[in-house]
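Sharing a structure, written as structure tokens. Questions coming.
One protein chain is absent from this view; the other protein chains keep their places.
Take a look at chain A:
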């Protein structure tokens, strides 16, 4: 086609003919080689195009698949949360722009809530920023504070966006894996996975701009103890490093565990950005509202990013969130408060999942928090020889096989690892348990049938 058009183009000898007959389409074609060079992506996104979620959500989209993959609740958000949003949809003034750094009633509610946990008062206008999900807060924090050539410590496994976001900022991720101690006979817990303090210290140097902390942790469910956080805090202070603390699962902590905010440790408020999520707090991931809390000398840079990226978040959703927060702020010690009732509900589901996974010979790691559980699938010794892409890690192949053959989906844990550590975690698969009972029943059916096949 190209050649034919090119030939047609040369039929007329006069340049004028070329201009009129050869429509720009042809011009476009003949410059297509040049075009593809000019239309190349900016360097900042080079190599960041693949994304585990895009791949795996497509796989799990088949409605006959029981989806325990993506961290998406299929339970209803609390009634009062839905009601608030419904009410707000009728209020006209909330259909127009609100304050860029956060809707006034929302930042006030957030300030009121979190002041209960911090020793200082939190200035709603200068020390809080409302973002497009916690994802947006991570983006604003990294874009605002991390520069080309900076080093950022990332703990493996990590929520998968940390690495590409750090790379997009031109910085160098420095990885350190959580390592498990040997467990004999007793249940394997997320608390068995720890950072080696000496190894961690070796990762810090004068170029370390920040460490990204995630507690409770995705995918392991680890809830960092006070002592573990103190080790990190000591290093941050010693090396004058920032801490970006992703605490989206802060309310989802199970019996015997407590969530600690590293920003409340001495010397840490001034160097920490603490990130929260409406989606995870109220089971409304589709609202895409998150927040960053920190000292004004850090938050102001996240605000600069905000005014040059999205400028403002959706108004009605922010107002509904504010109203929902007020309802629960007023009853923090009440078992009815969602911050208390949800973890109770999820602990039951967690225990059910642990039991289920153990019953079929999988080795789950009991999470102390969050809504995921990972399990070592190697004992199943599944025959994956017919899976193509033999250079993919074991867990990728396993999940694809399981989705196709067992109609059960999960997420491979090596997706949460950098290239060098993928092998360390390739026998682990992550299941999400913030699912209604009927979904877990269906998963149970599949797992029970699977275990019967083995014997």
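Note that a residue touches a chain if its C-beta (ideal position, glycine included) is under 8 Å from a C-beta of that chain, and two chains touch if they have at least 3 such contacts; residues count from 1.
In this section, contacts and distances are computed from a predicted model.
Per the UniProt record, the absent chain's protein name among "Proteasome subunit beta", "Kynurenine--oxoglutarate transaminase 1", "Protein YIPF3" or "Mitochondrial pyruvate carrier" is "Kynurenine--oxoglutarate transaminase 1". Only one of A:204, A:287, A:338 or A:425 touches the chain withheld from this view, namely A:287. Here the missing chain is touched by one residue of A:310, A:337 or A:384, and it is A:310.
Only one of A:43, A:186 or A:452 touches the chain withheld from this view, namely A:43. Although one chain is not displayed, chain A still touches it through residues 23-25, 27-28, 31, 34-36, 38-39, 41-45, 48-49, 51, 53-54, 57, 70, 72-74, 76-77, 82, 85-86, 88-90, 92, 94-98, 100, 132-133, 135-136, 139, 143-148, 161, 164-165, 168-169, 209, 240, 242, 271, 279, 283-289, 297-298, 300-301, 304-305, 307-317.
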